[in-house]
Structures are given as C-alpha cells and as structure tokens.
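Below is one structure, written out as structure tokens; comments come after it.
Note that this complex is displayed minus one protein chain, with the remaining chains in position.
Now for chain A:
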Amino acid sequence: MILVERVTKKFKKIPAVSDLSLEVGQGEVVGLLGENGAGKTTTLRMISTVLSPTEGRIVVDGMDTLQRPEEVRKRIGILFGGETGLYEKLTARDNIAYFGRLYGLEERTIRERTEELAKRFDMAGFLDRKVGGFSKGMRQKVAIARSVVHDPAVILFDEPTSGLDITSANMFRRLVQEFKAEGKTILFSSHIMSEVERLCDRAVILHRGELQYNGTLEALFATHGSRDLDEIFMNIVGAGGAR
C-alpha cells in the first residue's frame, strides 16, 4: 500500500532521511521508531506529499506522490501529535466538516459520518462547542475524527499519544486496533516501545535518517535474545551512532 523507494530528503544539503526504502502492505500496522531528529516526521511528511523527496520515489496505492499528489492525499488520513492543529474558534463539528468538504464529501455524508465518529469516540457531548476550551484528550478525539472523516485506506500518525494521559492514550490504542480490524493500513511514529510492541506487526527503526531495522518484532527479539525493546533499541541506536 505504501512503497518508499530509496528516498533521500535534504534540507539545505543536510540529509534528514537518507536512502530509505520500506514497504507497508494493506492492513498492516507498522511502527516507525527513532530518537528525536531521526527523520520520522520528515518521512511521514513525504508520504503525505507535504514534502517532496530530494531523491527516490514514494508510491501510495499505486499513485506516485510527486506525479499525483492529490490522488495520494485523498487516500491518506494524517494526524500530527503534540499540537493537534484544530481551529480554536470553530466548533468540533465545523472542524470535521471543513475537512470533509476539502476531501470532496457531500454535506449529507459529512453529517452522517460526523455523527458516526462522534458516537464512536464519545464526542457527542462537545460536538457543537468551540475547540478553544477543549482538553488535550478532547482535542485529540476531534483531530482523529477529522483525519478519518473521509474513511481513508491509509492512516499516518505522527507521535499520536504524545502529551496524552493514560485514558486518552488507551482510547487511541483501542482505535488503532479497530482500524486494523477494518483493514486499514497504518504507519505511525512513536518512541514509546510498549505502545509499538502492543500495536504493531512490524517495526521500522530509523537513526539519523538511516534505516537500522525493518522486520517483525518477533524476529527482532530472536536476534537479540531479549524481549526488552528499550534495551534492543539502545543497542541498535548505539551501534548506529558509533559508525
């Protein structure tokens, strides 16, 4: 579903991602791991067509991100963690509807879909209130609803649980499992090992823009003779750093 082929991204000649290749199949949940500045956000931005690769190419559902960016965007839902990027002066409903319209949905579809998502994420109580007064958890729910209003086949999450309390983080995890059950393709970045362990079929580890590991967690545990993901991560990153 997502194909990243020998992609390099440079900012003013400084590479943020170097020669990265990876593939995410339909219905797969893949965790993108790495320390601060490893290139996770840059990779997700390139897949979502916001940035264009300096070298290499990315194909989403058969569409090249450079040649048919709008087709790619239609198939992707993206959520940025930390700041959820909602319009404070608009209501939750208006925020969701705005993106529904931008994705070309009919007004009726938007209404139905909003009600459905509100029920699912337990947002009915604040759907018509302005986002400005929302808690982080409430914002996160609205932001997720907004990013999947068009029922995308591919979902990208960038550090989705950063800054959330345990309840909200758990809600998010349940949601990922539901999306997976629906057959959606999910790529999300994180540096919380337990989260990755619980949700992902596969892990991709980046360090300083380079791919360090790409495979199942089982295989990773087997080669390192340990089930402590934190320890394994430190080993890999340490080795990468020593080069």
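What we mean here is this: a residue touches a chain if its C-beta (ideal position, glycine included) is under 8 Å from a C-beta of that chain, and two chains touch if they have at least 3 such contacts; residues count from 1.
Throughout what follows, contacts and distances are computed from a predicted model.
Chemist: Determine which name in "Succinate dehydrogenase cytochrome b556 subunit", "Acetolactate synthase", "Sodium transport system permease protein" or "Heterodisulfide reductase subunit B" the UniProt entry assigns to the undisplayed chain of the complex.
Modeler: For the chain not displayed, UniProt's protein name is "Sodium transport system permease protein".
Chemist: Per the definition of touch given earlier, which of A:M1, A:V29 or A:I78 contacts the omitted chain?
Modeler: A:I78
Chemist: Taking the full complex into account, find the residue in A:E28, A:E55 or A:D94 that is in contact with the omitted chain.
Modeler: That would be A:D94, which touches the missing chain.
Chemist: Any idea which of A:G25, A:G62 or A:G104 touches the chain not displayed?
Modeler: A:G104
Chemist: From the list A:S48, A:Q140 or A:T161, which touches the chain that is not on show?
Modeler: With A:S48, A:Q140 or A:T161 as choices, the missing chain is touched by A:S48.
Chemist: What chain A residues would touch the chain not displayed?
Modeler: Chain A touches the chain not shown through residues 11, 45, 48-52, 70-71, 73-74, 76, 78, 80, 82-90, 94, 98-99, 101-104, 130, 146-147.
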